[in-house]
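Can you read through this structure? Questions will come right after.
In this view, the complex is presented without one of its protein chains, the others remaining in place.
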Amino acid sequence: MKRRSPYPIVRFILLALYLLGAIFPLYWIFITSLKGPKEIYTMPLQYLPSKASLASYRKLFSFSNFSTYFRNSLVITLISSLLAMAVSIFSGFSLSRYPVKRTKGILQLVLYFTQTIPTFIIMVPIFTMFTKLGWVDRTGALMLVYVATVVAFSTIMSKGFFDRIPTSLEEAARIDGCSMFQSLWRVILPITRPGMAAIFCFAFINIWNELFLAVMLLMSNDKMTVPVALNSFISKAGISWDVMSAGIVIALLPTMIVFGFGQRYIVAGLTEGSVKG
Amino acid sequence: MMEKNHYRWMLVPALLFLLLFIYIPVARGAVMAFQHYNLFDLSTLRFNGLDNFKAVITDKNISFAQILLNTVVWLFGSLIFQFVLGFGLALLLRKPFAGRGLYTAFVFYGWALSGFAIGLTWAWLFNGQAGLVNDLLIRIGILKQPIGFLSNPRLAMMSVIIPNIWYGVPFFGIMLLAALQSVPNELYEAAVLDGAGSVRKFVSVTVPYIKPTIVSTILLRTMWIVNFPDLIYAMTNGGPVNRTNILATQMINKVFKEYDYGQGSAIGVIIMVLLFVYAILYLKIVEDSKEELL
Partner (left out) sequence: MKNRITVLFVLVLVLLLLSPVFAAGTKEAAGPVNLTFVETITSPSRTAQIMELIAKYEARNPNVKINLVSPPYEQSDNKLTLMLNSNQELDIIEVRDHTVKQFVNNKKLVDLTPYLAAWDEGDDLLPLTIAAANTVDDTPYLLPQFFYVKGLFVRTDVLAKYGFTTMPKTTDELYAMSKAITGKDRNQYGFGFRGKGSSFKISDILILSDVPNISADNIYQTEDGRFAFSTPEARKAVAAYVDLYKHAVPSDGVNWGFSEQVNAFISGSTPFLVQDPDTVGMVADALDPELYTVIPMPIGASGKTYLDYGFAGLGIPTTSKHPDLAWDFISFMINAENNADFCKVYGPLPVHTSTYANDPFFSSGVYKSWETEMSDPDNYVFVKYPLDSPKYPGWAQVQEQTMQSLLLGNTTVDQAIKSWEDYWK
């Protein structure tokens, strides 16, 4: 494995290949969304639409009411991600500084264990539990579940960030008379902002794309989220690729934007923050 | 030093979320694994000990051994290439170049897609008649006739692993890039002073420094890959002939198609136990990193 290619040309070629490999499925979906319904299944394959048209997008927003679902997803994902980020700031910090080694180890095991859990095994129990509580069709309930699904990994990441920050900083703040809360708020957090942005990105992307819990816990058609809407383009009569491809492209935009801004922080954040060494 | 109590309080929110919405449901779900819980007729609900496990493992029609084999192939086939390609990408991105920010946004976007959308897209790309992959291969001249990628038992698993690799490379790319950039320059300078060339620097400085990241990222990725049925489900539904059926997709079949929550949960328990045991063994093997992780 080359550590740093001595030949810039080779590097360029490799980078180009990676980009090509990454882009081509998106390209296919994108041009499909620009073809009219009669052009989608032609043989031989058309790599460029003969007449680019926004008909699929128009259909997506008018007929399929996509803007409602888009709004729902934005609200749910933003709130859940922010909440997860907030919670994991505290839990990550605590875990990082926890004085008792044994408990610390057990807690970490508990967190890692959550990653072994398949979503399906909790679907029915959560459904039953929420029905008993009367929390069916409540967006708030779904948000709580989403926070729970990402909080474990967020805490792990958060702990990593805090590990990189020497305790001397908060100790100095304490000596200066700050309470623990204040020292956390005023001294530590500003430094870990990139790390928090990274956590927010991870949470956002995972929650934005979540399908099964949303299907199970929401009822009203106007509360549905984007993945549910995309899934509803699959009916007994097959997949409506025109709206589906348009939907995939639109659904990708927020995550790409969040990711685009965030990846600067993720890389920087992970650099300053998490990765232990 | 802060009082232990404060730390405890700070953990409460996260633990509360986990307890209420993850651990208690998991416990309930695990209980179902020991019950005859079939929605076809709930009046037959009763405890049946290990019957569900026995039924799943000894199923004459759907070979459990095949499912386990598939899961292992799926896991390692995806993981190895995700890691290698991700690492390669991270190395290429290490030195800044013009437009790197924009480039990374595009080359990493795959991870922002849902597994389900990826599965549907690639199923179409691999379509034996109208798929882009076949079309391109024929045009380039590698193939003369289109191949049924997803219907050929020998090619199907490879054909579902490829999109999974495509999906996982960004994650490794990001994590490893960050790790590579976190190596302090002083270490490299010291190595150079000692007379180390490029390869030596890589082997003696870079790799050891980022090893803990590699270890923890791989473990997490392992768990996520095993619990990722969306892609396979969208592409082949476990077929043809059970050849792409992994534990997680068989669980979906039991739950959604057969309404058998007992057996479905049994498979879920099997997944959790296997992953847990694997994690413990894995951490033992990378013993020295265990300290850093915990």
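Letters are used for the chains, namely A and B, taken in the order the chains are written, and counting of residues starts over at 1 for each.
Here is the rule we go by: a residue touches a chain if its C-beta (ideal position, glycine included) is under 8 Å from a C-beta of that chain, and two chains touch if they have at least 3 such contacts.
Treat the numbers as computed from the prediction; the structure is a model and nothing was measured.
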{"item": "Touch partners, limited to displayed chains, of the chain removed from view", "value": "A, B"}
{"item": "Option from B:Pro153, B:Pro184 or B:Gly197 whose C-beta touches the chain left out", "value": "B:Pro153"}
{"item": "Absent-chain interface as seen on chain B, which is shown", "value": "6, 9, 12-13, 16, 20, 38-43, 60-62, 127-130, 145-153, 156, 236-237, 239-242, 253, 255-260"}
{"item": "Hidden partner chain, residues of chain A it touches", "value": "37-38, 41-43, 63-64, 83, 124, 127-128, 131-141, 144, 179-181, 212, 215-216, 219-221, 228, 231-240, 243"}
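The rule is short, and it goes like this: only the chains that are shown with their structure count from here on.
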{"item": "Distance between chain centroids, defined by C-alpha means - chain A, chain B (Å)", "value": "16"}
{"item": "Of chain B, residues touching chain A in the complex", "value": "1-2, 4, 6-8, 10-11, 13-15, 17-18, 20-22, 24-26, 28-30, 32, 85, 87-89, 91-92, 94-95, 101, 103-118, 120-122, 124-125, 129-130, 132, 135, 163, 166, 169-170, 174-175, 177-179, 181-183, 198-199, 201-202, 206, 209-210, 212-213, 219-220, 223-224, 227, 230, 248, 251-252, 255, 261, 264-265, 268-269, 271-272, 275-276, 279, 292-294"}
{"item": "Touch list for chain A against partner chain B, complex", "value": "1-5, 11, 14-15, 18-19, 21-26, 28-29, 41, 43-45, 87-88, 90-91, 93-95, 97-100, 104-105, 107-110, 112-122, 124-126, 128-129, 144-145, 147-149, 151-153, 155, 170-171, 174, 180, 205, 209, 211, 227, 230-231, 239, 241, 244, 248, 251-252, 255-256, 259-260, 263-264, 266-272, 274-277"}
